[in-house]
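Only one protein chain is missing from this complex, and each of the others stays in its spot.
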Amino acid sequence: MFEQILENVRQQEPLVHCITNYITTNDCANIVLACGASPTMAEAEQEAAEIAAMSSAVDINIGNLNTMTVAAMHRAIAAANRTGIPVILDPVGAGASRYRMDTLRDFFAAYRFAVVRGNISELLAVGGAASNTKGVDAGAADAVTEENLEERIAFFQQLSAKLGAVVSISGAIDIIASPERAYICRNGHPMMSRITGTGCMLSALTAAFCGANHDHILEAAAAAVVAMGVAGDIAYRKTQAAGGGTGSFRMHLMDAISLMDADTLNGGMNVEIR
Amino acid sequence: MFEQILENVRQQEPLVHCITNYITTNDCANIVLACGASPTMAEAEQEAAEIAAMSSAVDINIGNLNTMTVAAMHRAIAAANRTGIPVILDPVGAGASRYRMDTLRDFFAAYRFAVVRGNISELLAVGGAASNTKGVDAGAADAVTEENLEERIAFFQQLSAKLGAVVSISGAIDIIASPERAYICRNGHPMMSRITGTGCMLSALTAAFCGANHDHILEAAAAAVVAMGVAGDIAYRKTQAAGGGTGSFRMHLMDAISLMDADTLNGGMNVEIR
Partner (left out) sequence: MFEQILENVRQQEPLVHCITNYITTNDCANIVLACGASPTMAEAEQEAAEIAAMSSAVDINIGNLNTMTVAAMHRAIAAANRTGIPVILDPVGAGASRYRMDTLRDFFAAYRFAVVRGNISELLAVGGAASNTKGVDAGAADAVTEENLEERIAFFQQLSAKLGAVVSISGAIDIIASPERAYICRNGHPMMSRITGTGCMLSALTAAFCGANHDHILEAAAAAVVAMGVAGDIAYRKTQAAGGGTGSFRMHLMDAISLMDADTLNGGMNVEIR
């Protein structure tokens, strides 16, 4: 399944419209290119709807909001909803400020999202549960563990039903859930949280995968998480072998996504379906 | 000729004022430094004219416009025109939105540019021809080929005369044209389009080269294209040799620009003059 998702990205080279944050936007553009898709980052209110309407997916990331980008996001999401283009929402730092929560409330009240993807603290905040976000990083107390996995899956399947969106949570154990089904992924390495932007990149990758697989959003979202996790595993091994640090890891991670193929994906993945 | 252009950059370390897009601005600053020049990215309306007037070249890139940056661009270009500082314009995504086309029309109506540099789809759109831009990437149908090369050269020499600017088009075959002369360059590798920012970087590099060679704008623009193409060739070979992907390629590309010397440039270039 997943290799077909990836193959569709390579074949269709979907245009992915990202309105994201300037901290990690270069990484987002590069990972969209690395997986075989084509990024465009337009975020002026004047052109956001026009660019969204010609794209195959829209990636909305609230990591660094301001009045201008929020206005552009509204235009882009509305245009995408009108034309049936999947919108991926990354609620970066949800719970960290009233401004972010207010912006999210406005979004959920007005629009439909194909996937809501973030770390556990962000998704707990989106779901109205107690959350311990630390800036834009997940709080340790919130982590998905083997002990609370069942409970977390149930919570996020309910949230998925409520939002009408696939919910994708990243961490040591990843959960990608629709109301009917959940993928559990145990790939990846803690070093991924020692470089900035792995979450943002995964959202952009999710948008690229959904852009070429409109009819299989859950599987596309899961495939993106799995590809990122397998790439993290590979990057960690290469970094360790050469005695490198986080700078090397970042390069190897991008390399691994650009070199990902069906064999590597299938051979490396550690996925369970419930 | 080209090695003298490069040598002048290294000797004069020109200050290059870039008002660009936040997706690739870090890459632009790094390539300006890598070639031996000095970047400054000021883009507040309040200081854009002042900073432009103390610079040796101005690089204007419309990859991510908003009301504030457009206002700053007007100030910077006007100041540069008043003091005779060359302005390089990169019409990123021309043809992709009305906002970009309107902004460009305002620019061409009011100001003079030394070089207009972009991909083939963008330059066709600037020239008023049919264009198939895909977001910020060139459409495959627009490509310069050995078959349409004569026709493309003629078109862009006419456009150069009309704009009063050197026209620099990047792709598998690059064309750098004034009304009287055209350089054709066949360096570079398709992997350059699999990382973000190679176009933006080339525009910044063009600004740096023009900044130290005010009296030889055509040659400086061509030298920048050739240096980037040769660097792309080197980076591809190094990446392949090590089994790397696009992350490695990006690093090797910057390395190659920073290590470029006369012998490498002359030994690697594949250039024709018409």
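Note that the chains are named A and B in the order they appear, and that numbering of residues resets to 1 at the start of each chain.
Criterion: contacts are C-beta pairs under 8 Å (C-beta built on N, C-alpha and C of every residue); 3 or more make two chains touch, one makes a residue touch a chain.
Please read these numbers as outputs of a predicted model, since none were measured by experiment.
K.L.:
Among B:43, B:59, B:142 or B:219, single out the residue that touches the unshown chain.
P.N.:
B:43
K.L.:
From the listed residues B:22, B:183, B:209 or B:236, report the one that touches the chain absent from this view.
P.N.:
B:22
K.L.:
Please give every residue of chain A in contact with the chain that is not shown.
P.N.:
Within chain A, the residues touching the omitted chain are 21-24, 26-27, 63-68, 93, 96-100, 134-137, 193-197, 244-248, 250-251.
K.L.:
Spell out, residue by residue, where the missing chain touches chain B.
P.N.:
So the residues of chain B touching the missing chain come out as 15, 17, 22, 25-26, 29-30, 33-34, 38-47, 50-51, 54-55, 68, 250-259.
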